[in-house]
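Only one protein chain is missing; all other protein chains are in place.
Each chain carries a letter (A and B) given by its place in the written order, and its residues are counted from 1.
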Amino acid sequence: MPVRYIHVILDNERELLLKAWGSTQAEEGLIRRDLFTEREARTQTEMLYDALSKGVKASVETDLLDPDAECWDDMRAALADVTRERTKRGVSTAEMAAFVLALKYPLFERLRTTVDDSNGKVLIDAVNQFTRLIDSVSLYTTELCISERDKTIRRQQEEMMELASPVVELWDRIVAVPLVGTLDSMRAQEVMENTLSAIVDKKADIVIIDITGVLTVDTQVAQHLIRTAAAVRLMGAEAIISGISPRIAQTMVQLGVDTGEIRTRSSLRMALADAFRQLDTDVISRIAK
Amino acid sequence: MDALGAKVIRKTRLVTAVSEIFRNGLIYGGGALVLIHCHNATRTVWIDCCDDGPGIEDMALALSDGYTSGSGLGRGLGGAKRLADAFEVLSEPGIGTQVRLAGRA
Partner (left out) sequence: MVDEIMLVAIDENINDSDIVALQDRLAEEVHANNAQGIVIDISALEIVDTFVGRIIAQLAGIGVLMDAPTYLVGMRPAVAMTLVELGMTLPAVKTARNLQHAVTRLRASR
């Protein structure tokens, strides 16, 4: 019974409700003329309205607005389209949720004037069900916004990860891995993978891991460096760790880190000189005349 | 894992871990049964390795690096735990041992 009322109202008063939805949006400052033309905003509103109306119509039989039911698939699809379009242009998650919620009050107004007063229970049921429906729709758009954002964050993380652990070929058979920032275990894993594949790809005999740009070296970071050096050696190349500042040297000793067999140098420059010596490469500098 | 499009390193880690566990099942458990289950939704491969051997008396000791009751290196169990993305041992002295491990693609 209650759903039938909502269906009738949505069906009969489309124009009026669309207009009212539009004005509630306007009152709450959700129109964003800066981002959308009036026409675009109207198309989106209509699209959602019609999808909603279709879902309600399909629910008349069961007399229950179950937002999880199959008949709301179209609604979910329409919402996904609109949400994606709006967030892409810079609409916030909260605005997007409010955009959906703004349909509630105009519809309640219409319900009140349509259902006669003696039928209080029907009215309350209708309000309850519709509230539940619209709330879950607005929750769904929030979820969509968040998952879009998560995707962006994940993509950026991956890009940063690649940016943050490049392997550069310095010379024949010498590569350097300049590390910058913090070295968590995920990045450490990435660094190790990149370093080891560079030994194969670049035919490197010497890998200089430069930690000048690493903010702090704790036991874990030191452990990662030692393990990377061990893996480099297993592959038949040699690792030199450079850029160990006095402060980091001090911490490493205090932490009792056993750098054992690893070669360390204070600067990338020293490490490179070392590598040249080892590979019997002479670099002669000439002063320009 | 190939079907899940796993990177070489992920594959190598899991297969090595399984190799350690299976070998233990053969050597200490007197033969082992391996079940492999591929969970596509989470892109995870689950592996169960069961034997009806003597079981493990002291789990913490068996897991510690360097302990072996035989002539191994004693790095298999602890190493497999580090290599797998999920790891669990159930063992009952006199009944047998079941190791369950998983690797994400």
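We take it that contacts are C-beta pairs under 8 Å (C-beta built on N, C-alpha and C of every residue); 3 or more make two chains touch, one makes a residue touch a chain.
Remember, it's a predicted structure, so these values are computed and weren't measured experimentally.
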| item | value |
| --- | --- |
| Residue among A:A77, A:M160 or A:V200 touching the omitted chain | A:V200 |
| Hidden partner chain, touching residue among B:A3, B:L33, B:L73 or B:I95 | B:L73 |
| Residue numbers in subunit A that touch the chain omitted from display | 192-193, 196-197, 199-200, 203, 205, 227, 230-237, 261 |
| Contact set of subunit B toward the excluded chain (per top definition) | 8-9, 11-13, 15-16, 19-20, 23, 65, 72-73, 75-76, 78-79, 82-83 |
